[in-house]
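The complex is shown incomplete by one protein chain, all other protein chains being positioned as in the whole.
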Amino acid sequence: MSLLEVNNLTIYYEKEQSVVKAVNGISFKLAEGETMGLVGETGAGKTTTALGMMNLVPNPPGKIKSGEVLVDGKNVLTMSKKELSRFHGNQAAMIFQDPMTSLNPIMTVGNQIAETIRHHEKLSRADAYKSAEKMLETVGIDSDRMSDYPHQFSGGMKQRVVIAIALACNPRLLLADEPTTALDVTIQAQILDLMNDLKKKYSMGMLMITHDLGVVAEMCQRVSIMYAGRLVESGDLEDVFDRPSHPYTRGLLSSLPSLNEDMERLRPIPGMMPDPANLPAGCPFCPRCEQRMEICQDTMPGNMEVSNGHFTMCHLYSSNKGGTT
Amino acid sequence: MSTFLEVSNLKKHFKTPKGLLHAVDGVNFKIDEGKTLGVVGESGCGKSTLGRLIVHLHEITDGKIFFEGRDITNPPPKEMKILRKKMQMIFQDPYSSIDPRMTVFEIIGEPLKILNLYSNKEDYNKQIDQIMDIVGLAKRVRGAYPHELDGGRRQRIGIARALVLNPQFIVCDEPVSALDVSIQAQILNLMQDLQRDRNLTYMFITHDLSVVKHISDNIAVMYLGLIVEFCETKALFKAPAHPYTRALLSAIPIPSVHERRKRIILKGEISSPINPAECCRFAGRCIYAKERCQQEAPQLREVTPGHFCACHFAEEI
Amino acid sequence: MKPYLKKEQNEYGFGPWQQAWLTYKKSKTAMAGLIVFAALILVAVFADKIAPYGYDDQNLAVRFTPPGKDFIFGTDNFGRDIFSRIVLGSRYSMVIGAVAMSFSCIVGTILGAIAGFYNDIIDNAIMRFIDLLMAIPSIMLAISIIAVLGNGVQNVILAVGISSVPAYARQIRATVLSIKDQEFIEAATCIGSSRIRTLFRHVLPNCLAPIIVQMSLSVSQAILSASSLSFIGLGITPPLPEWGAMLSAGRPYIREYAWIVTFPGLAIMLVVFALNLMGDGLRDALDPRLKR
Amino acid sequence: MIRFIIKRILLIIPVLLGISLLIFTMLYFTPGDPTIVIMPQDATEEARAQMRHELGLDRPFWVRYGEYLKNIVTKLDFGTSYTTRQSVSVELFQKFPFTLKLAFLSAIVATVFGVILGIVSAVRQYTIFDNLSTVIGLAAYSMPIFWLGMLLIIVFAVNLRWLPSSGVATWKGWILPAVTIGTNHIAKIMRMTRSSMLEVMRQDYITTARAKGLEEREVIFKHAFGNAFIPVITTIGLTFGQTLGGAVVTERVFSIPGIGMFMVDSIRMLNYPVVQGAVLLTAFSFSMMNLLIDILYAFIDPRIKAQYMKKKKHKVPVTAKGAVQS
Partner (left out) sequence: KDTPSASSGAGGAQYKDTLNVVIESEPSTLFPYDQNEFYTETIIKLIYDTLIYRTNDDKWEFTSEVAKSWEYIADNQVRFHLNDNIYFSNGEKMTAEDVKFSLETANTFTRVLFYKQLDKVEVVDDLTVDVYTFGPNPALFSNLAHPRSSLISKKYYEEVGKEGYARKPVGSGPYTLANWNTGIAIDVKARDNYWRGTPGTPNIHFSFVPEAASRSVEMETGAADIVTSPDYNDLDRMTGLGFEVVAKKSARIAGVFVNYGNVPDLKIRQALAYAIDYPAVVEAVYGNMATVADGIFPNTVPGYEKNWTISYNLEKAKQLVAESRTPRGLSLEVMSYDQTETSQLAEILQFYWKQIGIDVKISQNSFATVQKRQSAGDYQLYPMASQYGTLDPSRATYQFDGKIPTMLNLPPEINAEFKSYWDRGATEIDLTKRLAIYKEYQEKIVEQVVYIPIAHKMIAYITSKNVEGFYGAPGGITTLWQVKVKK
């Protein structure tokens, strides 16, 4: 059985004026010890997906419309408050993009780590503090900085603290929402390195959200490409990077400037992502797609398996394609 | 080709409550006409400050700037006006760099108004329409307000605002770092086209090495207010001389399954630019640091022809 | 987010103000506030048409008539029609509020903008002076100013106005400082805009939202302050039907003839309430965080 | 920290100096002759001149101001009241405790209720409770304070006989005045708390706290409240200041012999030394209150504390040893 199974998760932000369809029926699985990358443009619904998996979508305005999130076979979305409180931090933990804002500025970092431990493992204050110290050292910060406040740390160190908090209770599943986007490359390298080590050490499943394909290449075994709330392509890293099947994925890969090859011009994808409050009826990528067909205009493609374990949501691969326009 | 812009020993110090902040601390470089100088470096190393100094958004603490051979360090107001026409800047944040209370039309037209660069209303409209066309803004967004537009379009507005003055030189302060990759590619292409068509000279600030590699002819690597390496782009990527540059290069994750590089992971983070010590500023994080590095600040020197590097041991490592 | 666009792609041009209005319209309480306030303004404008009697028409024969058919709000100790007095008094209360607010708004904005936009020395000089005024509670400041100037409508306006200048100046300065930091100000310099021009074309228009919010709140504050001044006898000359003065004059009758104070009290409450609802609505509608 | 406090106290001095000059100048140019009030109407002009001389009113501005300052600094002497001929400091220090106490009590009332209501309406945003408390709070704010006070007296003193209607001879006497002013301020504090709380609840660290598995109660009180409280403190300080200087009406309604009424009466009587003294004393206490608030800030917010203590142990992040070796 896989560690995580997401089925048909749909999340909307319902506001007075409009309904933002942030996540539209996504499904995937994640095995223990496996890392999956979730890649997409701004507003594709990555963060919302992660929050949905934790059952932490801010309500109002967010609403989980349907779907299930099974962690070890238990559905997170139907858990009671108590169960959720045990689940969070203990079985699944989350890291946010911006370390500057994900730490409570008026609490010592030691307490912020120890708090998690105390909450989940019935430890005395002192014991919790001790294991927090250990955790801090694990992420590479001296334990005598336990009583410091977040503002006394640099960005990279804060991100380490955030990681320490997330890993304090050995969660089996780690959701990392762009954990290095706010950091400089050299610091990013440190953090990615650290996360790789820790992942091995704790053998947890990890969902790595990012928009940086480089990070994905470095960290993940599997990758899903998200576009307008849907997973348009997913599969093993090699499959997706070497044999990208969805036109969006291909566009994405070719629009990157490369360090290795010299190219005169980049090949950007024209146009931009549709507003999730106003999705077209057919394939959301259709207006930007170079290979669009008539059918794409009004029929949402299904999930096609192009090779073993490599799925694509594109009419190009379905049996009943219409003519190319 | 003549030297278009030259900067010599440029310094900018900010007074802060904690002490003097050496944001730019003696920088020298040259840019040739029609070329692009890429400036890379970590956050806070003084890239933006350098760019702002050149277009006179900050007062210069020390040093000189020469533009087309003339000293423009402290231009009198009249000359300043002419300079404004020749030098422009494109900003990083497409959200905060345009006035939310003006329409696209007003924003792009504003420079013309201020510098009085149109003969009549018709001319004014024509100029704006032209420039909008050039940067790829559809006519129908003329009356739009910024908040109605996405980041990519906003950045085009920023570019149009700079271009409408027909400048020769543009400082681009991370113009694409806030954008998604697909949009980023659109903007980069646009900028390259413009350079080609109008013989523009760019100073392109970024922290993304792959972008800088793509767009620049020369690259300056900055660290804590100083240029630590300066050379042609190709040379830099082929044979980085400074240990910092090497680490930087190796730290970039590459979006490819097959390439795995040996990584140099630096210790710690960039240190404070407040009252920096008289030593190699990178010494604290350098894996090759020796005693000399702690005592003596290395000068930028030519290690191989056209390749400058500020490291005592550039040749040895 | 562009919630309000009817999605035809060429429907651009919803300025920030239209945008704010569309948001504002959504809020029921804010609209209620606006409607009440607009109604009150109409009442003030057409006061002499609405009021059945003059504000000083005494009729000692009908003193202390309870609210009823002839006098819907009853009469006071001189047999004056309270309804007429309140209707006519709306002019005084609202004019005092509006003019005092305009005064403090103009002076405060100028001071705050200059302090925020210009260099250390001017900033320091202005802000230290503002600090002085801030250290004196505003009503005390108003009382002292009245002491110097004497009673009367103009002086009350001036006193109330001056005493709320410091709060304004501070708020504007903070806003200016935050706007000054944004890149579009640098961009303006870059395209050759002079400092003055930048201040007026870019900084101040962007301060407008907080200024407006503050304005709606300070009108209500001014009305309350003026009525407090009237209450302690430092305000408006009788028999002018300023609401605070009416309240104060009705004090002795609160037990026996409660309506004499109830209606002016309610009137003040209504304006202040409406203005605050409007202020809340404006705050939400103009909140810069909702942009993007 | 102590250095900071001392520095801040020293900074109050120029403010008070400025205020004394300001108010002295204002009153100097106020039309009116104090002897008019303190002497019989039929007093002769010579007698008046004599009295003016006795009061020192005939000396030039700077001499008077200098003398005034000198007496305050050296003897804490704020001059002599024209009407009672008693020391102003003695009179002020008799009245001031009442005002101060009223300000404190009402600040407590406003804070306790305002903060609780604010938290609850933020947590239950858009519910009936939220709307109701907003409306009621606003209504209380909109009520002229004298009206509110009289209504409270009629209900609680006259009809129910629970509390005394005036005077503060016993602790019971403080309840109504404190509630009157407090009620007036609840709305402000409530709204501030609410919006600040909503703002904080949006932050990533709150989601982080939730993701740790903390219960909602802990999230709100341990993580959200502390941060949300910081801007609220400023509001509390401001309301406190307003009460200090603006409790005239309440003092009047509840017969509290505080400084507000005293000052207003003194203004009527052209009793300038009292007016000056009252303003200075109020400004001083207000400034002290603000200092207290700044200290409170530092207690709650380590970032602010760090600014004050920068000279001591500021850890420069870069010197951190922990770094991952490759």
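Labels for the chains are A, B, C and D, by order of writing; each one numbers its residues from 1.
Note that a contact is a pair of C-beta atoms (placed from the backbone, for glycine too) under 8 Å apart; a residue touches a chain by one contact, two chains touch by 3 or more.
Computed from a prediction, not measured in an experiment: that's the story for all the values here.
Colleague: List the neighbours, among the chains on screen, of the chain that has been left out.
Modeller: Among the chains that are shown, those touched by the missing chain are C, D.
Colleague: May I ask which residue of D:27, D:157 or D:238 touches the chain that does not appear here?
Modeller: Per the contact definition at the top, the residue touching the missing chain is D:157.
Colleague: For the chain that's not shown, point to the residue among C:180, C:197 or C:251 touching it.
Modeller: The single option touching the absent chain is C:251.
Colleague: List the chain C residues touching the unshown chain?
Modeller: Residues of chain C in touch with the missing chain: 56-58, 60, 63, 77-79, 147, 150-152, 233-234, 236-239, 249, 251-257.
Colleague: Determine and list the chain D residues touching the chain excluded from the picture.
Modeller: Interface residues of chain D facing the absent chain: 31-34, 36-43, 51, 83-87, 91, 94-95, 98, 150, 153, 157-158, 161, 164-169, 252-257, 261, 267-270.
Throughout what follows, only the chains that are shown with their structure count from here on.
Colleague: With chain centres set to the mean of the C-alpha atoms, which chain is at the far end from chain B?
Modeller: Relative to chain B, the chain whose C-alpha centre sits farthest away is D.
Colleague: Starting from the mean Cα coordinates of chain A and chain D, work out the distance between those two points in Å.
Modeller: Chain A and chain D have C-alpha centres separated by 50 Å.
Colleague: Determine the centre-to-centre distance between chain A and chain B, using the mean Cα coordinates as centres, and give it in whole Å.
Modeller: So the centre of chain A lies 32 Å away from the centre of chain B.
Colleague: Report the inter-centroid distance (CA atoms only) between chain B and chain C in whole Å.
Modeller: 48
Colleague: Do you know which chain D residues sit against two or more other chains?
Modeller: Within chain D, the residues that touch at least two other chains are 317-318, 320, 323-324, 326.
Colleague: Residues touching two or more other chains, restricted to chain A: which are they?
Modeller: If we look for residues of chain A contacting two or more partner chains, we find 154, 157, 190, 193.
Colleague: Once bound in the complex, which stretches of chain B touch chain A?
Modeller: 42-43, 150-152, 180-186, 188-189, 192, 207, 209-211, 213-215, 237, 247-257, 259, 263, 265-266, 269-270
Colleague: Tell me, which parts of chain A touch chain B in their complex?
Modeller: Contacts found on chain A: 41-42, 154-157, 184-190, 192-193, 211-218, 237-238, 241-242, 251-253, 255-260, 263, 265-270, 272.
Colleague: Which positions of chain C touch chain D when the two form their complex?
Modeller: Interface residues on chain C, with respect to chain D: 29, 128-129, 131-132, 135-141, 143-148, 150, 220, 224, 227-228, 231-234, 244, 247-248, 251, 254-255, 261, 265, 268-273, 276-277, 280.
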